Each structure stands twice: as C-alpha cells, then as structure tokens.
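Here it is: the structure, laid out below.
One chain of protein is taken out of this complex; the other chains stay put.
Moving on to chain A:
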Amino acid sequence: MAADLPGEFDVVVLGTGLTESVIAAACSRVGQRVLHVDRRSYYAGNWASFTFNGLLSWMEECKQGGQSSAEEATDWGDKLEEGEEALVLSVMDTSITNLEVFCYASEEPEEEEKEADASRHTPAPVQAEGEQDAQSDSPTCPQEVPEGDAPQEGQGQIDGLLQDGAEEAPGKDEEAASPETSQAREVQGEEPSANPSPTEVKKISYAKIVKEGRRFNIDLVSKLLYSRGLLVDLLIKSNVSRYAEFKNVSRILTYRDGKLEQVPCSRADVFGSKQLTMVEKRMLMKFLTFCLDYEEHPEEYLDFTERSFWDFLQTKKLTDNIQHFLLHSIAMVPPETRTGEGLRSTQYFLRSLGRYSNTPFLFPIYGLGEIPQCFCRMCAVFGGTYCLRHSVRCLVLDKESGRCKAVIDTCGQRISCSHFVLEKGYVPEERRKGAACRQISRGVLITDRSLLPSETEQQLSLITVPPLEPGAAAVRITELCSSTMTCMPGTYLVHLTCLASGSAHADLAPVVSRLFTETPGDTGAADAERPAVLWALYFNMRNATVPSTASYDLPANVHVCPGPDGLLGNDHSIRLAEEVFHRIVPDEEFCPPAPNPEDIIFEGVGPQGEGAGIGEPSQGEDAAEAGQEDDVKTEAAKDESLENAGSGEAAGQESGVEAQEAAALPSAPPPTPPTDE
C-alpha cells in the first residue's frame, strides 16, 4: 500500500505524461532513486488513451474537475519541522473544458445481442449531463436532446463502472448502462460472443460500440511521431522502442476545393500522382529538393526572411495546387508564418520522409498513450517505484534556501527528495505567472467508413484542412483504421485538432459537417459518399506553451512539465525532458541505450516470475480491475498476433496500487522496434 513507501528518494515525479515519464526513465536509468506517482487511476495524464468505456469514465471524472477523492490526509501540519513551510499543490485539474458528446449511432439494441438491454429507445444524440452549463442548448446541433449520457452518472471510477454498473445505473441511463454491464461480464468471463465480421454491411449501433468498447484506444491528444523527430531518436537510442510497435501513416490528404486529395510528398507519390501535370511534378520536386538543404542556398530566400512564407511561395512559379500542398500539408504552417520558419518546417517534414515509409510519420499501435507508459516501464526496470491514485499534497520548502526538501503525499507521509517534477496542473494558480494559456480544440469521432476509400480499408491518414474562412484555424485530422488497434473493425477513429477560438464543438463543427454526415440513425443514400459519424466527443484542452522556468514562482529544484501542446510532433516535450534531466543530474548521459535483458544481473531479489510486478493488492476491486485490464489487452493482442504488445501493456497498466516493478523485467521478447535504416 502507498503507506509503505520509503521515506527518501532522489527524484519524486508527479504526473505520468510524456515529459514526466521520460524524465523519470532518464533519472532512473542513471541510478537516481525515482518515485513516480499520479493521482489518476491511469497512466499518461492528458496523453492517455482509453477504451471506449474508459473514455466515458474519464469524461465523468473531468466533470468533477479531476478531484479523485475527498478523503485525503489533511493532518500533515505536524510533518513540518522548524524553518520549513508548506506549499500546497492544486487538486483541481482545469485542463479539460467544454466537454460535449453526441451520439448518432442507432440506439437499437444489437440483434444478436441477447443481453443488450431492450430499453434503449431514447433518441440520439445524448449529451454529457455534467456539461450542460458549459454548452447548454448548443444551437449547432439541432437534433440534440439533452438526455443523460449514459453510463457514468455517479460512477466516476473505472472500478465502480466495471463492477457495479448494473446496480448503480439510474433509470434514465439504462440504455447505456446495461451494455456496459454485459461488457464487464464478458471481460470477466470468456471470449467475446461474436466477433464483428467486416464484410457485414450493417449499421453499427451504439450498443455495439459499447460492447466492443475495449477494442478502442482513444487518445486525448492527437499527435504523430516524425520519423526523424526527437522522440523517435530517443526511443531508438534508449532501447525503449522495444516496448512499443508502430504503424506508418500511409497517406497524407488535404481538403481543397470541396474535396479530399492525396498530397504527393515523397518521390514515389509525385511520380504516381494523377493530379499533377508533368511540369508541376518537376516544379514541386525542385522546390522540395531545395528545401531539403535550403540553408545552403541563402540567395534563394534571404530577401524574404522578413516576409511571409506565403509571399515566398508566390515568387517560386508554383501553381496554386502546389502552393496549397506545400503550405498546408507539408510545412503545415499558417500563411503568415515567416519564410525561415516555413522552410524549416518543410525541411523537418522532408527529412522524416523515407526513413520508414513514404510518409514522414509513425503512429504507435494501441494509441499514443503507449509511449509514456513505455518510458514508465523503462523507469521501473531500473528500479523506479510506481504508485497510481496517489498524489502529493504539498511541498516542504526550506525557508532559508527556498528549496524543496521533501513532499508530503496524500497519505500524509513525508518523503524527502532532492528534486521534484510535476505536471503543470498541480501547480497552484497563484504560483503560475504570465498570460492565460491558449486552448486546443479537440474532436473525437467514430465513423463508419474512411474519408477517402481506397483499395485497402486499412489506411492511416493525416488530413490537413486549411482555414475554411479567413481567420479560422487550420484543422488537423488523423483518421485511424482498426489495424492500429484503436478502434473496432468496421469503424474509423477520427481525431480533429485545431487551435481554439471558442468551444471545441463550435471550432470544429464547420469542418465536421463538410466532411461527414451527422444524421442520427440510418443515413439516407444521398450522403452515402461521406462517412457517417456514429459518435462524437468534443473538448478543449489546455495548450502547453513553450515552457520556461521563469513563468512559475517555484523553488529551483521544482520542475514543471506543461503537458501536451497543439503541434503534430513531440519535440517540445522531449527537449524539455532533456533540459530538466540535465538540471537534475548535470553530468549524466540522457537515456543511454538500455542493456539487453540477458546482460542484467539481479541481486537481493530472488527470481520472480512474470506478473510479479503487481504489488499486494489493497482492494479487491483493484486487483480485479488490473487483472481484467490485462486480459483485455493481451487478448486484443492475441487477436492480431501482436505477441509483444500485450506484455508491454500489462507492465504499464497493471496496477492501481503501488508496484515495485524492478523484478517484472522484460521477459517479453523485444518487439519490433523502429530500427534505424
């Protein structure tokens, strides 16, 4: 139990987002004693990926402001010594706002599903109840009937949801609660009764989505890995890549003149493109070749350093077609961006091409939430201590030096440390300086077909939608197919991201209505061309600005990680992690290659079998939950014969309680890492 934690660590990390996890892994790797805690019941914070049902719980949690539990030790006053003062951390997480949910899928029960509750007749869409004040009667969705969104009412915790769904479901939530229960039964029990057949031409109902909910891995942030970005380099260098598997983004699309087109970016794309004339092909290739080493041809762009990238493109004898591709899909910058920045972005994109495929991007199978967990696993392998649903209540500051000497956890235990790393959400409001953060608008859609159907159903697409009207933000879409293990077969998981100007739904609705049909129930044949939205979630997330220590009023040995930013890549987070690491241990190497498992010698601990990493379960529910989670994941992995994903997953996800994982070493065979060419 958390109360048994040792009283002294070198580094205490609060929050399991990407930056925090990388810092924890890097410190642990070079021998620092690391305690890594998160008040949430899941890893990765705002970088997390959820099953469909997990997402519903998360939504519920958001409504309660992220306050996990009220019963926390408050009697920490006596832990302070002479000359010390306490700095109380924030318990309210305000990073997620404007949550809205719409359901367009048929509410009809599954035909073959006996246990599905027959009472699901309430019309779509449903809406998250707790959010009613945030968005009240949203006029953008005429069909909206404020109706209890289902399963979460009164069940903030995953365990409650899985265990007690049936009993606790209030009357008005019947429609969702019951399938939820059946899901839980199924997980506890045996194999799923029926695997959905992809050939079946049948509308997918909400019940089906809930039933197959564990096949979803829905990311809170939508990002991709640039093949030559810092994160991929770090994964390779540190050998953390052995814990994850990746898929190539298979195509890049853009929205232009009312339709979607494939963006030719690689040599092979340009060669095969049907939309470009021969001369355009030459001009595009010529410009791209120039961008690859633009620094060596300053004469080409120096006159434009003070002018916009758009102006620069205008002078390059490029057709409208190509200018669009370059600006919106390759550089992915707004037109007013300075020329230097635009060229840099283009170059970054191009350098990542061809390393693993004809697009520059990788996506982790099972979702982005895998990545922080991989680093947590690395941290645990090197002795880091993990504790979820556990937080730090306050910092103990030395009045004289102003440094943080220790922390007091939510059990009231005092833990001394020389460095403390925390996610921005825990920083008390009064200690944050500077202007209000910008927001990201996020949309998550489950759809029934691809935006641009092709020979294969399993396309993983990045779609760039330029501003539909002047002043609006460009919208970035990733469409994930079921082979990414993030959605059930027969569906696509669509992530929309843009810089917020209003609520997420208001920002994204124009794009969604152009690209998709949002009709509840059966869609008419008229719109058969466009994918139908089965279910949609919108929310705003705080956009991490480029961090600097100066913007927080905190001791020098307290390091803040600002959470995910709105960009496509992950470089900011990794760069920050490395900076913080060097502030903590200035003379050590950042994430040197981890040794092979067979070269590791164990001392002190007798040989332990697999799964030994799960500590003494404190509550029956937790154990059950952890077990279930594992089953679900491994099973899913088996389905796709991705043998390794399951075990890696288990290690990251396993416990809601403390888990000293040092012995749960990678007995799993190393998965296919993104090896260097």
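The working rule: a residue touches a chain if its C-beta (ideal position, glycine included) is under 8 Å from a C-beta of that chain, and two chains touch if they have at least 3 such contacts; residues count from 1.
In this section, contacts and distances are computed from a predicted model.
In the listed set "Geranylgeranyl transferase type-2 subunit alpha", "Origin of replication complex subunit 3 isoform X3", "GDP-mannose pyrophosphorylase A" or "Non-structural maintenance of chromosomes element 1 homolog", the entry agreeing with the UniProt name of the missing subunit chain is "Geranylgeranyl transferase type-2 subunit alpha". When you scan A:281, A:316, A:338 or A:449 for touch with the missing chain, the hit is A:281. Considering the whole complex, the residue from A:87, A:270, A:437 or A:472 that touches the absent chain is A:270.
By the touch rule set out above, chain A reaches the unshown chain at residues 31, 33, 267-268, 270-272, 278-279, 281-283, 285-286, 358, 381-383, 595, 599-605, 660, 662-663.
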